[in-house]
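Of the protein chains in this complex, all but one are displayed in their positions.
Per-chain residue numbering starts at 1, and chain names A, B, C and D are given in the order in which the chains are listed.
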Amino acid sequence: GTTGTTETARTGGGVFTTIDGSKQINASAPINPFNPVGSVFSGYNGMALAWPKNDPTDPNQFYPAIAGSWTTSPDRSQVDIHLRPDAKWSDGVPVTSEDVRVSIGLAYTQGGTAYALDPKAAGAAADIQVVDPTTVRITQGANRSSTFLANLLSTVVVPAHVFGKLLPADFWQLLKTAQHGQGAAADKAKNTITGLAEKVIAFDPGHDVSAGPFVLERVNPGAALLTRNPYFYDRQKIAPDKVKILNYTGNEQIWNYLIAGRLDNAPFTSVPTAVMNRIREARGSKVIKGYSPVAVSLAFNQAHKPYDNVHVRRALAYLIDRAQVTRIASPEGGTPAATTSGIHAQAARAWLGSGFDGLEQYRMDPAKADAELKAAGMTKRNGRWAMPDGSPWKVRIHVPASFSDWVAAAKSISSQLADHGVDASVVTAADYTLYLGELADGKYDLGLWLIGLGPSPYNIFQRLFGQANGWQMFGGRLRHVAPGTEGNWMGGPEKVDAGAAGVVDPGELTGKLNYASQDEQKRIVGILAKVANEQLPVVQLWDYVNTQFVNTSRYTAFPPDDDQALRLSSGVWMQLGMIRKAEKGRV
Amino acid sequence: MTQTVPGRHRAAAIARKVAGHVVRGLVMIWAVATISFVIIREIPGNPVLGQYESLIQKGMSPEQAERATAVLYGFLPTGSLWQQYVGYLGSLLHFDLGRSLSTPGVEVTTLIGHAARWTVLPVLAGTLLSFLLGVTMGVYAAIKRSGRLGDALALSGSLLHGVPVYVIGLLLTAIFATLWPIMPSGGPVDVEFVPGLNPGYIGSLVHHAVLPVVTYTLASYGGWILAMKSNVVAVLGDDFILAAELRGLRRGIVFRYLARNAILPLFTILALSIGMLFGGSIFIEQIFNYPGLGLLLVNSISSRDYALMGGTFLVITVGIVVANIVADLLYTVIDPRVRSGGAA
Amino acid sequence: MEAPGVRIRDLTVVYKTPAGELPAVRGVDLTLAPGTITGVVGESGSGKSTLAFSLLNAVQPPGRIAAGSVEIDGLGDVLALRGEDLRRARGREVGYVFQAAQNSLNPLKTIGKQLLDLGRSHDVEDLRALVRDARDLLARMGMDGARVLDSYQHELSGGMRQRVGIMLALVLNAKVVVLDEPTTALDMITQATILRIIREVHEERALTTLVITHDVGAVAEVADDLAVMYGGRVVEHGPVTEVLGDARHPYTRGLIRAIPRLTGDLSLARALPGRPPTLGTLPAQGCVFRERCERRMDVCETDDPAAVTRDGRTVACHATGRPLELVGREELV
Amino acid sequence: MITGTGISKTFRQRGGVLGAREVPALRDVDFAVERGGAVSFIGESGSGKTTLGRIIAGLETHDAGEIVIDGVPMSSLSHRRRQPYFRRVQLIHQDPYSALNPTRTVHQALEAPLALRARQTGRPRSWIDSRAQELLSMVGIDPGYVLPRYPHQLSGGMRQRVVIARALTMDPEVLVADEAVSMIDVSLRLGILALLKDLRERVGVGVLFITHDIATARYIGDDGELYVLYRGQVVERGATEKIIADPVHPYTQSLLSAIPVLHGLERPGAERVVPKEPRGESQGEGRTGGCLFVPRCPFSTERCERETPVLGRDGGPDQETEQEHACFHPRRRSVIPVGVGE
Partner (left out) sequence: MTVIVDPAGPPAAPPETTRATLRRNFWRGVWRVLRRKPSRMAGVVIVALFALMGVAGPLLYPAQLPRDDNALYAPPSLAHPFGTDFEGTDVLALVITGARYVLLTGLATAVITVALGTAIGLFAGFHRGRWDTVLMRLTDMNLAIPGLPLLLVLSTVWKFESPLEMGLVLGVLGWGGIARAVRSQTLSLRERGFIEAARGLGLPTRHIIGRELLPSMAPYIAMNMLIAVTGAVYAQVGLFFLGVLPFESNNWGVMLNLAVFNGGALTTPAALPYLMAPLIAILLLTLGIVLIVDAMDEIFNPRLREE
């Protein structure tokens, strides 16, 4: 009974109830966006300069927010950010360039791509300049990145009159020394700045000063309550009086809320079919589906035999019925991977065009699998495949126990493999942290692994040909480490034959994606997708679908399927003019 | 034989006894702290990597996830295991449990303090409720033990005693929060109410506590009914009850004799289970999203928050140790036989 | 006030056992003359306690009073009493001193508090007077009343507890008092003291008293009348001096002969052969004692001897009054 | 065969909150048990009888004094070396029910010690069964009947006989019978007493008989010796018959006076002594010196308050009877009941 029943029905009002999928609510945490669990909720009381659009290929597409507009120099080296003149903090103070500068200063204490103290880091900012109260100019360092703009615009803005005191008076001088100085002085300056990190994280302003549509009123371990910010620049677009963000510890709680019709919007969670049906039956319930640049793969440790042999990897790919796996593991939140390209299918089409169809699809084909295994020298005895030396071949698929969809997928794969004479079993790790640790230590032969993290093509292939596969980026320089060391658990070869493109170093190519031009990126993505498809460092299993749940009985005008804003919080939707109060009696 | 001991002597003797208990308790706390320290530091897994990948898993962009986790590297413990241990013991002496990694920048003591509130409330209520219920039913089951009703009560006790708490919790949520949603399915209180002594807030507190408390009550009720039943049966066989009846004492008085004698040994168990309550119930808190110590511990383990894990462990242990001491002393105080030295 | 008389008629008490309901007391007739102390002796398991409980209609399950009546003057048939009437009779009219008086007190309450509970249960209006009476009684039995009332059970010695038990049985002015093994587990001097107290209080208060014991000596010291029980039957009953001086039932004789004595020829004393009876081993028909009897006859196998009363003495034996020939058991051993 | 000199024992009771308190259970007790001899200890509850029995059986340590078994002083031996000596002294418990393990049959109860004995003496295993039967016959029960039975299936008298048989498995030289008949039905008591006497005479074991009922002490044997214990101290000692006939110490007289009179067969003694009440173990504990019995003695004088009478020194031994006592005012009193016929 938390819905607004007052006469505000036409103009707005009521409580909007939702869940922040990326954040555990923590009542002990400060109201501070720099704190990873701080009670600042993106889009509600947390504001960035702009909000990223969900474009499959272009990471630099943004909706304006605090930054009303921006201009980039043609060589992408300089960005001018123009703040909205009507942006105000919830205490009535206008949002100015100084706020942005302080926010950037604070960001430096935390480290990050755009605000790295090392000027040689890819995409690091070199200079921050306040041009006028509403204009900030930021220049990029020598090592340019194609995502520089995106990183700048994602900067979270905090009020200088609240957070400013965290920066020492000589901060900007210190920063200069750290970035451009030499020797001990620079090191000392660096240490001083990073030394501020803890203080910044721990800082608790006590009450919320927000530039967003809402201000945090109260938070308890179960929920956070936010009320309208009367000074928000687009306040007339905001329908609800209050927003209630609920905490959750397990997906099933979200399911229950949804079935009970309590949530106006819920983030993506994996949902069993039966539950999905119940949710759909709930009054006013609707499901919005959209693109989410994440895919799940079965990754090989090529340092372990027999997975060093590409024929074995291919054979396994031919034995896995991805449609069945998806049906069992993620029936509502995933689509079976069309093939292994390292890219989410939707983005892959955009990047590769018709080239996508030219990739080998690895349809389920036991005969081909047999051939591949034979090619790898594996032998079959009593209907069971054995290693070339005759020793038994045990395929152990590792998954974290806490992800029941992954567990189900792994089980399904192992059953399918077993059907074809491959002795396969599932081994779970107690939790995700342990899983990742052991995975990185090279303890597993096979494990499930997230790939295709778009839209930036570097991010996409960095999952296949990045740190996990031995390529490390240090101060703008790439180096390759031996399999089994320093987190290189995929253990792929440093150079591979890419057919028409000749022998290539996929890690190097991936690194180039960072700063290459659009056309160059397209070429490299083509090569890397082909390499991924032929070499199969992973078998892509399914691509995630961003499944959002909304309830239209209290509010309407949610974004449609595949909307560009789908991966943003409903707070941002409101800022963008979506979400209106539902008219009485109309559902 | 009675013996008159000067009051001062007796007080000194009690003080000596308490001191002995406290020293033993401290040694035990130290031992458990050390064991848990070693085990905790040996847990594999990189907490920062874990956080980063979880954020990605939840759909955050890699850049954002990196921003959110980069700073955590500064919170990882450094130095050799021995150095860490010495530092840990040193800060323990100042009641400093260190700083949390999963809620960076917040003192572990603060986190524990907040969580303890939510643990103590429902578990204490559940313990007391189940105690009262179990004891009453236990008496009933003992008195009617040869009848069908007594059998049924005892069997229900044995079964409930056996049914794991998570089964009860799951069933209750399924029924009262999903099928017939009259109860909230999680959280400790509705955030819409201003905290304080206003009816709305308190009502909401109670509303949210009902299911956890009922679950806890049902889960521990079985133990009480069984213990009480067997105690009552034993006391019923004692001669003084028959003697009281043969002296024509009122039924009520005989019943009081019976109940007091049977319940006395349960008080120590009660003290112990109240001590256990700092451990909360991991299952209950997990199922009802109740932000108590149990959940705190689970989260601290999965996020490899070493300081928080150690701190929570310690608090739970201290609770048990203190309860043991209290139980021991309590017995001395409430049982006249032990009180006066048991020289009979 | 006159001491009441007690008449037990044809009392049968059975216990439910796996082998069916077996009688622990069988067809007992016993009259307690007003103002006398009657002693009941018998070996373990002969049904003494069961008989005592019957006097208060308090036989414990799985036992059950199957037949008979217990008439007490001024109270009527106790076995017909139910509920509150029965409760009020217990303690107020019939005082009971428990077999294990050692353990008949609530360990968690002081004696004084238990006394007050007793008073309240019987609607005593003047509790102060009750406490005063109790203190007098205790003093009468040689104890410091005030201190005892403030004590817990475990702070008293066995003899003291026994006396507290007697006090609690008498403090409401019960006129019929039943003492079940009041001196077992006490040493000689304490036993003597308790027996003396029983006798004195009995006389002072004009009571009708039943003392149950397995120790013939203890009964002989205090009792006026003596009843001997065996296997649930009263086999002999009469004035104590007569029964002891001239026992008529073979069992009584054997019992007396088995008492260790301070003087006299050692070789005259001897144990009874065989085992004391239990419910399961009692013969279903015939004389219950015949297994151990030195004067067994054929008729003993089939007929239960009837209790015959002559010159104030009751004996239940086929052999009584017959010449002493038959089975010369003495020669056998 | 076994002698004790100056045996003393003080228990330190750890009483809960109250700290320790000291209970002197035995004070300077001398005694001697000969082969085939009979020594009885009597005294009221708490006088230290059980403690003495346990010390002699090696189940309890003593604080001072010396126990000599077969001429070997026990204090000269290590704990381990003492064991074989103490095994020659076997204790028979008061309660025949708790003295037998309810979960073990009589056969099992006898088999274990006999097996041990067989190993010690190098006898074959077959000896065990025949010896078990022999011992049971010796104590007068039918082996065929009792061997396969559990204790609860036997009567009190049978159980006590089994206990005695079990003690005999070790071929002891002394049996310590602590209130061995007080829990047994009256009708059967004499049987056990006669058995003990019989064992003395035929097998030659010494019997140390502990009781609070003086009359039973007579039945152990008419050549027996009697010790009267009061609060851990021997106050009178002499031949059993002699002491019963002519007790000198007021405490012995109180004990004898307490024996119930079988009216009809006996009449009470003319000068029965009734000790003063109340009695309490802790009473008079703070006193130093003086006769222990003073608080309860009807005849005490001022001297008794001051001086402590010592057994033998302050009374006896009587040249004729060797009777000793510890009293400043010894006087014969006729306290025991007299048979009507006499």
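Just so it is clear, a residue touches a chain if its C-beta (ideal position, glycine included) is under 8 Å from a C-beta of that chain, and two chains touch if they have at least 3 such contacts.
A quick note: this is a predicted structure, and the numbers were derived from the prediction, not measured.
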Option from B:I40, B:V139 or B:V189 whose C-beta touches the chain left out: B:I40
Contact residue for the chain not shown (choose from A:N151, A:S210, A:N256 or A:Q548): A:N256
From D:I2, D:L100, D:V261 or D:L292, residue that would touch the chain that is not displayed: D:L100
Of D:G4, D:G43 or D:P143, the one touching the omitted chain in the full complex: D:P143
Contact set of chain D toward the excluded chain (per top definition): 57-59, 83-84, 86-87, 90-91, 93, 95, 98-105, 107-108, 112-113, 116, 129-130, 133-134, 137-140, 142-144, 147-148, 150, 152-153, 163, 166-167, 169-170, 191, 194-195, 198
Where the missing chain touches chain A, by residue: 250-252, 255-256, 259, 271-275, 277-278, 324, 327-328, 399, 401-402, 404-405, 407-408, 410-412, 415, 418-419, 426-431, 434
Touching residues (missing chain, whole complex) on chain B: 24, 27-28, 31-32, 35-36, 39-40, 42-45, 155, 158-159, 162-164, 166-167, 170, 173-174, 178, 279, 282-283, 286, 294, 297-298, 301, 309, 312-313, 316-317, 320-321, 324
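Keep in mind that, in the parts below, only the chains that are shown with their structure count from here on.
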Chain occupying the most central position, where position means C-alpha average: B
Where chain A and chain D are represented by their mean Cα positions, the distance between them in whole Å: 91
Distance between chain centroids, defined by C-alpha means - chain C, chain D (Å): 31
Residues of chain B touching at least two other chains: 1, 340, 342-343
Contacts with 2+ other chains: residues of chain D: 280
Sites on chain C touched by chain D in the complex: 43-44, 142-144, 157-158, 186-193, 195, 214-218, 220-221, 240-246, 254-256, 258-264, 266, 269-272, 275-276
Touching residues (chain side chain B, partner chain A) in the complex: 43-47, 49-51, 53-64, 66-72, 74-75, 102-106, 110-111, 114, 118, 173, 177-178, 181, 185-192, 194-195, 208, 286, 289, 291, 295, 299, 301-304
For the chain D and chain C complex, residues of the former touching the latter: 44-45, 155-158, 185-191, 193-194, 212-216, 218-219, 222, 244, 254-265, 274-275, 277-280, 336-340, 342
